[in-house]
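Selected chains only, in their assembly positions.
Each chain carries a letter (A and B) given by its place in the written order, and its residues are counted from 1.
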Amino acid sequence: MWLRTSCELSFYIAVPTPFILMLRPRSNAQQWVAKEEYKISPHVLVYEHTDGYSNLYQRLIAPEGAFSIRTSADVKVVDQLDQTPGAPFVEVQNLPDQVLSYLLPSRYCESDRFNEMAIEITNGKAPGYDQVASIEKWLCKRILYTPGESNFAISAVEVNQRQSGVCRDLAHLGIALCRSLSIPARLVVGYLYDLKPMDLHAWFEAYVGDRWYTFDAVHQGARAGYVAVGYGRDAADVAVFNQFGPSVFPTVQTVRVEKIDEFI
Amino acid sequence: MWLRTSCELSFYIAVPTPFILMLRPRSNAQQWVAKEEYKISPHVLVYEHTDGYSNLYQRLIAPEGAFSIRTSADVKVVDQLDQTPGAPFVEVQNLPDQVLSYLLPSRYCESDRFNEMAIEITNGKAPGYDQVASIEKWLCKRILYTPGESNFAISAVEVNQRQSGVCRDLAHLGIALCRSLSIPARLVVGYLYDLKPMDLHAWFEAYVGDRWYTFDAVHQGARAGYVAVGYGRDAADVAVFNQFGPSVFPTVQTVRVEKIDEFI
């Protein structure tokens, strides 16, 4: 399946403001970026680097006045992401080194507080994929998905208290539950085809069997139409934009995902 | 100054248990490890790796029964760690890339919640080193240091509510306050000569001017006798030991730091 994603952010900037942006998808085994645009108006000097999670990020100083960023990408994604019920739990001693940090608690995923709850939710499930699938199902049934109502992130403990949240919040709770069972889990930020209402999306991946698998408490069981832009331990690591100094919110934020014919 | 540090941990292990240990100090500009021992009884297969913060860590599976780890090191440390009152705040756009992640909130340092408080504490101070020094002083005066009373970490928000904590807790609050002012800050775990009561210690570093500086809310202004073992965003990243499965606590934990003559 070929998708065209686009994201437009417009700001009004009062004082020159440093930004760190994460808006450039990378090609990997699940997605191939065949075409891409990244426009900054007015154009300023940008530095691009790779962070510890292999995300590309852009650093710039937004000048005073109207400032906008428009990105788009034509991406071939796999028609159906893999699901492997029964994929086994990997004992900690057998996890690859680069996966270990995804076992640790993080800002929005206080996994050290969820062990009992996770055991209860996954009761009777085979360790590994099936546990994560039961967590995803539980989130879907028990935590109310309230899109579009959040300006800043809350942590898994808070999500669990409120019993509701945006996609990112549900993902954080899912991650905290997985890690509390010693299953590595990470946040993914990106696009989802046919998401309603359309917006940037967040979901999570868990490491079972011998690889990462995609889970999404908002679209339980659906496994198609995802374009990943960033990976990290939680939303603290994967912000589409991080801005420093006086708070600035986009005056316009437009996100689109369309199917396109095979890229010619 | 030459120091001999030692740490002995003894456990009784009920079922084979994976551990990740961080007990091997590394040489750097502040310290030179001239001699080192690391004994594991009974000896088991150990894998050693370097994490994303350049810490060496050891992975092993502790077998059933008595299990102990004894480490010691002869280390030359600088006589006096640098202090540079007046060292300026570095604007975000000028920070080196590898320092950026220390601006983000983390599990035990919810820096996104402390901006107002940090502004108040540092009121009237020049941006940079002097702000951090005033945070260190504030912690020292306002947060009661209660050594030895903690089995698991609490976060900066909780430390601030309780108004007391162990060295690690004070450091976490210091880090959260620094980051809320866009000053990169990180946790350091290691040894401190003449600490009373003697134990493993934790303190923090802040990036101002063009480098990291040491701060310690427990020993405000003191800048000598530190041996660092691990660095990270907070205690989630730098645990002396992380153990998976049923909880295990050391039956014995002995820490010593002595002055020695120049290493012969």
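The definition used in the following text is that contacts are C-beta pairs under 8 Å (C-beta built on N, C-alpha and C of every residue); 3 or more make two chains touch, one makes a residue touch a chain.
Since the model is a prediction, treat every value here as computed from it, not as a measurement.
**Student:** Total copy count of the complex, if 2 are in place?
**Tutor:** For the whole complex in this structure, the answer is 4 copies.
Keep this in mind: only the chains that are shown with their structure count from here on.
**Student:** Where on subunit B does subunit A make contact in their complex?
**Tutor:** 18, 20, 49, 51-52, 59-61, 91-93, 97, 100-101, 103-107, 109-110, 112, 152-153, 182, 236-237, 242, 244-245
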